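A single protein chain has been removed from this complex, and every other one stays in its place.
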Amino acid sequence: MSTLDNLMMGFGIALTPMNLLWALCGVTVGTAIGVLPGLGPGLTIALLLPITYKVDPTAAFILFAGIYYGAMYGGSTTSILINTPGESASIVTSLEGHKMAKRGRAGAALATAAVGSFIAGQIGTLGIAFLAEPVVNLALKFGPAEYFALMVLCFVTVSAVLGSYALRGLTALAIGLFFGLIGVDLQTGQARFHFGVMELLDGISVLIVAVGLFAIGETLHLAATKREEEKALELDGPVGMTKEDWKRSWKPWLRGTAFGFPIGAMPAGGAEIPTFLSYYTEKKLTKHPEEFGKGAIEGVAGPEAANNASAAGVLVPLLTLGLPTSATAAIMLSAFTSYGINPGPQLLQTQGPLVWTLIASLLIGNLMLLVLNLPLIRIWVKLLKIPAPQMYAGILVFATIGTYGISRSVVDLVLLYVVGFLGFLMRRFDFPTAPVIIGLILGPMAEQEFRRAMTISNGDMMIFIDKPIALSLLVIAALAALGPKLWSMLTARRG
Amino acid sequence: MTTRRDVLRAGLLAGAAAGLGLPVSTPAFAQAITSLDVFVPAAPGGGWDATARAIEAAMRDDDIIKEFKFEHVPGAGGMTGLPRFINGKKGSSNAIMIGGMVMVGAGAVAKSPVTIANVTPIARLTGEALVIVVPEASPHKTLADLVAALKKDPKTVSWAGGSAGGSDHIFIGMLAKSQGVDPRSVAYVAYSGGGPAQAALLGNQVTAGVSGYGEFEEQIKAGKLRALAVSGDTGQFGVKSLKEQGIDVSLYNWRGVFAAPGITPAQRTALVGLFDRMVAGPAWKKTLETRGWEGIYLSGDAYGTYVNNEITRITAILKDLGLAA
Partner (left out) sequence: MNQGGTKILPNLLVAAGVLVLAGLSALQSREIPPPVLQVAVGPGVAPWFVTVFLAVCGLGLLLAALRGGWAHDQDGTITEWGPLGLVGLGLFVNVALIETLGFILASTLMFPLVARGFGGRAPLRDLAIGFVLALSAFVLFDRVLGYKIGSGIVESLI
């Protein structure tokens, strides 16, 4: 069947009234938690994981997909109206978006963000649909050696994007790897790094680390920082764009998408890089350079599109390789396994209808989000009026449910706070936190695949060189790691 | 400590509830079990998961229990999930864990502080023969070919199967030993179950695979994997057993259910009763037939004794094979 036939089949299932209702639920909840700082889509999906006991997988994934995309829209509202964005990917949006709002152009900023997110989301989702099969066909040839090479590439990408943070970023990665070692080793059954605590034998879940770093760490950080009350700006005037706004927005939308999707699809690419790239590109290309820094619409349109396109991109390795490259993706992965579905290259063959329905439903949910975020935006803005004391206290209550509620283990709660305190220190001393999650997710996978490959090859390292795909991936990784340095050395010599 | 506190609290609440004229509904006092929390210490798609789903289907069809919740904690032959079950469900009267021979072995290999002896045995449900498969394109057409290769150089024959020290691993160890090959030199590649191991086989990454027949069934029928032998005493599914092919090795992977530690004898009896009813019903009998499982039912104290004997037996085999100290 062609991709289009498959997509039509997906729409057939996603367009039933019940499934539309699930999608609506998802995008509504997603937008709400996106607007509120602190509760990310990862924690929300984790909190809703028990729903997998009650409904069929299709319904659950439609819901989760809605939350995932919805959170992106909600986040941009917050970063435009308040200067403190809920998630790192929205920082760039706030650079120009908040300035626009201050000039009384909040309506236009929100509109270009919503339409840009919509366009990028649709293109990105179609990108998943058309990339899925080719990637799966390649991935079916993957064995341990290839997977290990792929993960080496991931680690290089992560380190490369750290930039001036290099040392602190690598430290964060090392801390993530350290967390990943805790638990029982699959290849030998040996317990490692358990510090004599029995609860640690089952390892540390991504959820605890993500919630600890982001929710608890951020709350502690904000409590310890002297703040001037950042009041949400009033949204007066209509939400919409003038002809001029449209003219200035459509190219940044498309360019942002072009940055966001491929980088998001790359393991560990994340959303920060494409949004920054998009911002600087627009700043360079704009015909109104004088407006940058004072609220230029291009500086909102481009990064917002990049942000949403990268969110779509993250789903490519998740659905084709079973490889989660973000905390939210890792939690969605556990939703698959709780249905007895093995994510990986075989997913598309064994669960074709589910995957295509998921993709169709992302397209539908994205359209719903456009409706929810243009005419109904004023309802979401009201959420920003929740005062900080009650909001942060509430976030901690939900963080408690998300950990203690799942395991009923006080050890997990203590662990959450320890990681939260670590997150606080990292925030205080300007360490990036995302590499901790990447190290925790990919570290154990890389180790297992390496050891499997070495067992298969009878201890011969040549297995990574004899296999063409593995070798190519490793060469790409080496180029990515050393390329920039060699380049700067060459140019320095010439200059 | 927790237990005493729970009892105290339950007592207080019972008093308070009686005083207020409210019905007492704490789980500790619940007589009839209306829902089951099923804990599967393996990845979904594996044999334990299949057992859990079969229990759900049979109990629903026969109106024994209607409400089920599942939790999967995969890894290390159940030794990753076991501590979580013990910690999370202690004293819970409606929590069951799927377990079996694999966990006995994994506990011995890992020298883990908790073992299957730390949970409450309820019933043994099934025994399943393992199957040895090779990828479609493999040069090994028969078991004899594969065994010859193993004897020639064990390091070049890689086996994909469940976690280290599990039944798949034990079985390959027994096979190697019977051929005079040091079981410790076998190139065994551990996955968290037969499902994930399948990808390595289909991608032609490993020489052979070993797992429960059910886990490879679809691929065997599709012709993508070739079944060379089963581990039971006699052939099954049109595949000859090792014994029938002249190798004196036989092994059943038995599976059963366990309850949380710290439950009362009455609570245990209630759980045993559920399974007694389930195996007597028509739905379970049909399941055994369709799945190709051997129904070797044993419950209550007899099962407890059996588990203890298995711990001794499996640990001895593992020591013999060099897998446990």
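The first chain written gets the first letter, and so on, giving A and B; residue counts start at 1 in each chain.
Definition applied: a contact is a pair of C-beta atoms (placed from the backbone, for glycine too) under 8 Å apart; a residue touches a chain by one contact, two chains touch by 3 or more.
Being a predicted model, the structure only gives us computed values, none of them experimental.
Seen in the complete assembly, the chain not on display touches A, B.
From the set A:21, A:401, A:475 or A:490, the residue in touch with the chain omitted from the display is A:401, counting the whole complex.
From the set A:6, A:77, A:205 or A:457, the residue in touch with the chain omitted from the display is A:457, counting the whole complex.
Contact residues of subunit B toward the unshown chain are 2, 5-6, 9, 13, 16-17, 22, 26-27, 37, 69, 109, 164, 184-185, 187-188, 322-325.
In the full complex, subunit A makes contact with the omitted chain through residues 47-48, 50-51, 53-54, 167-168, 170-171, 174-175, 177-178, 181, 185, 187-188, 190, 192-193, 195, 216, 219-220, 222-226, 387-390, 392-394, 396-398, 400-401, 404-406, 408, 410, 413-414, 417, 420, 425, 428-430, 443, 447, 450-451, 454-455, 457-459.
The working rule: only the chains that are shown with their structure count from here on.
Taking the mean of the C-alpha atoms as each chain's centre, subunit A and subunit B sit 36 Å apart.
Only residues 43-45, 49, 53, 68-77, 79-81, 83-84, 86-88, 106, 109-114, 155-156, 158, 163-165, 187-192, 195-196, 198-200, 202-206 of subunit B touch subunit A when the two sit together in their complex. On the side of subunit A, the complex with subunit B involves touching residues 50, 53, 140-144, 183-191, 198-199, 201-203, 337-342, 344-346, 407-409, 411, 452, 455-456, 458.
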